[in-house]
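All protein chains but one are shown at their positions in the complex.
Every chain is named by a letter (A and B) in the order it is written, and numbering of its residues begins at 1.
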Amino acid sequence: MKHEWPLWEVFIRGQHGLNHRHVGSLHAPDAEHALRNARDVYTRRNEGVSIWVVEARHITASSPSDKGPLYEPSESKVYRHPTFFDIPDEAGHM
Amino acid sequence: MTDRAALFEYLLRLGDSTLILGHRVSEWCGHAPALEEDIALANTALDLIGQTQMWLGLAGEVEGAGRSADDLAMLRDVWEFRNLLLVEQPNGDYGKTILRQCLFDAFHFELLTELTHARDDRIAGIAAKALKEVTYHLDRSSETVIGLGDGTEESNARLQAALDLLWPYVGEMFAADAVDAAMHKSGIAPDLAVLRSRFDTRIDAILTEATLTKPDSAYAQSGGKTGFRHSEHLGHMLTQMQWLQRAYPGATW
Partner (left out) sequence: MYAQMVTSEATQDDPDKLAAFQARIDAGDKIEPKDWMPEGYRKTLIRQIGQHAHSEIVGQLPEGNWITRAPTLERKAILLAKVQDEAGHGLYLYGAAETLGVSRDELTEMLLDGRMKYSSIFNYPTLTWADMGAVGWLVDGAAIMNQVPLQRTSYGPYSRAMIRICKEESFHQRQGYHIMMKMAQGTPAQKKMAQDALNRFWYPSLMMFGPSDTDSVHSAQSMKWKIKMNTNDELRQKFVDQTVPQAQYLGLSVPDETLRWNDEKGGYDFAEPDWSEFYDVIKGNGPCNTERLAARNKAWDDGAWVREGLMAHAEKKRAARMAAE
């Protein structure tokens, strides 16, 4: 009998209340073990306060050929970025 | 025995058990069944070494003879150690290591929980920090015991063999002597009989889920925490652990 422990992707939310961020992967027999392994492997330096694990095969990824249609439209919406708006200094911090 | 002598003894028991178990667990580094397990074991060992520094550091202070945690760890001989016999048992296979861990963690968890209420702020403080670490140790070791006990026929057989081998070392953790009584009286240590019943409830649940059978012998080896009679294994461990300090007296590293 031989089967490798499945591959899990690990996402961690750090100290500062930001979103969970992908930090890497690991192997584990099940989700509970994957969480513990993630704690042991990826928070050795106090990196996180919350961990998500997802079995890698359950992740659907966009394919590179979609890159244009998926992301380029947002490139033209520069008004979404604060630096688009020129505010005079006199108006104060904004 | 004066209160101070009893407290010193008691702190040695705490610090020596974490020292010796931390050392044993660190022997796995680079040799564990999977990378994730290797890393997890090292975390456990690091926690235990850190706890040792605190307990033995405090022991040295209480003793008042100018001995540091390192002096106590590196310059005492077998008969002066006060660790439980359980933790000096060799690693054996992974099943024996993880079962030893689980038995100790279940005891350690209950003990530290009580020590956070100790009528001595230094002890309560160390216990509070250690308890956070040990809560995780217990979670990990008990789930691994359950996984392996209820795994394959082979993993079950290996865990059962480990349990049969280590069970006689459980009793010593809860056998109260004059030191324990003195510490209990001065509001530091808990009543070990109460701990035992909580330990039994927890371990019974783990073993049931792990489909393992608790040996029906109540026989308990003793001599570790009193220092009266350690196993032969401890001396060999000390020859490694203390080698540099013994071979180059007075050197700093």
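Methods note: contacts are C-beta pairs under 8 Å (C-beta built on N, C-alpha and C of every residue); 3 or more make two chains touch, one makes a residue touch a chain.
Because the structure is a prediction, the values reported are computed rather than measured.
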If the hidden chain were put back, which of B:L7, B:L58 or B:A73 would touch it?
-> B:A73
Of B:A124, B:A161, B:A220 or B:M241, which one is in contact with the hidden chain?
-> B:M241
Checked against the full complex, the residue among B:F8, B:F81 or B:Y94 that touches the missing chain is B:Y94
Where does chain A touch the missing chain, residue by residue?
-> 1-5, 7, 23-27, 29-30, 33, 41, 44-45, 61, 63-64
Could you list which residues of chain B touch the chain missing from the display?
-> 19, 23, 26-27, 29-39, 42-43, 45-46, 49-50, 52-53, 56, 69-70, 73-74, 93-95, 144, 146-148, 150-152, 154-156, 158, 237, 240-241, 243-245, 248, 250-253
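By our rule, only the chains that are shown with their structure count from here on.
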Cα centroid separation, chain A vs chain B, in Å, comes to 39
The chain B residues in contact with chain A across the complex are 34-36, 39-40, 43, 136, 139-140, 143, 147, 152
In the complex formed with chain B, which residues of chain A make contact?
-> 1, 5, 26-29, 32-33, 36-37, 39-41, 44
